[in-house]
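Here is the structure we will look at.
Only one protein chain is missing from this complex, and each of the others stays in its spot.
Moving on, here comes chain A:
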Amino acid sequence: MHLDHDHHGPAAVSADSHRPDGTRRALRIGLGGPVGSGKTATVAALCRILRDELSLAVVTNDIYTREDAEFLLREAVLPPERITAVETGACPHTAIRDDISANLEAVEDLEDEIGPLDLILVESGGDNLTATFSKGLVDAQIFVIDVAGGDDIPRKGGPGVTTADLLVVNKTDLAPYVGSDLGRMAADAKAQRAELPVVFQSLRTEAGVCEVAGWVRGRLAAWTA
C-alpha cells in the first residue's frame, strides 16, 4: 500500500492494523443500539472491570455533542484524557458508518497522546435498528438492546441485531415488570443470528457486565495473538 512505515511517516489512512511507527494499534470495539438501551452504562461497567488489567480509552458519538462523554467523566470510570467526544452533526450513524473520518482521527489521537493502548471502545449515540459500524472503524461490534424496548426487537431483526459480533440484551431485571418474555427473545435472536453469540445481562446484579467483559477479553486475545 501507499502507507509509510517509518517513524515520522504521515498518519495511517485506513483500518490498517499497524500504526505509522509499525507497532500494533489498539483493538477497536464499537457499541451501538437504540436510545436508552444501556450502551453508556455498559461502557462504564466495562471500563471499571477492565481498567486495571488493560490500557483503554473511549470515544463517544453523541447527538448533542458531549452528553455521553460527560456521563463517563462524572462517573470517573477513566481519567479525562482517555475519553474523547466526536461531534456527529445530529447523525451518529453517519459518523460511525458512512463518514468515519472524525472517529478515525479521535482513535489515532488517543493512541498518539496517551501512548500504547490495548483497547478503544467506540460508542455510538442512540440510533435506529439499522445503525452499524464501518469495518474501517472497528474490528468488532456489540449491539445493545434492552428488554423494556419491546421483546419483539430480536424477531424484527435489522443489521444491528442480525450481524453484530455480540448481541447484548440488557436490563433483564426489568423483564417481569414490562411483560417481556426472555425465552422468546433468546429463541428469536438464535433464529436471526445462528451461531453468533447473545448475552443477557442486568447491570444491577452481581454478575453485571462480566460475561461481556469475558467476550471482550477473548477478542483481545485473538487480536494480539
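Assume a contact is a pair of C-beta atoms (placed from the backbone, for glycine too) under 8 Å apart; a residue touches a chain by one contact, two chains touch by 3 or more; residues count from 1.
Definition applied: contacts and distances are computed from a predicted model.
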- Query: UniProt names the one chain left off this complex as which of "Sugar ABC transporter permease", "Carbon-monoxide dehydrogenase medium subunit", "PepSY domain-containing protein" or "Urease accessory protein UreF"?
  - Reply: "Urease accessory protein UreF"
- Which residue, A:69, A:104 or A:166, contacts the hidden chain when the whole complex is considered? A:104
- Query: Which chain A residues would touch the chain omitted from the figure, given the whole complex?
  - Reply: 2, 4, 8-11, 13-14, 63-66, 86-91, 94-95, 98-102, 104-105
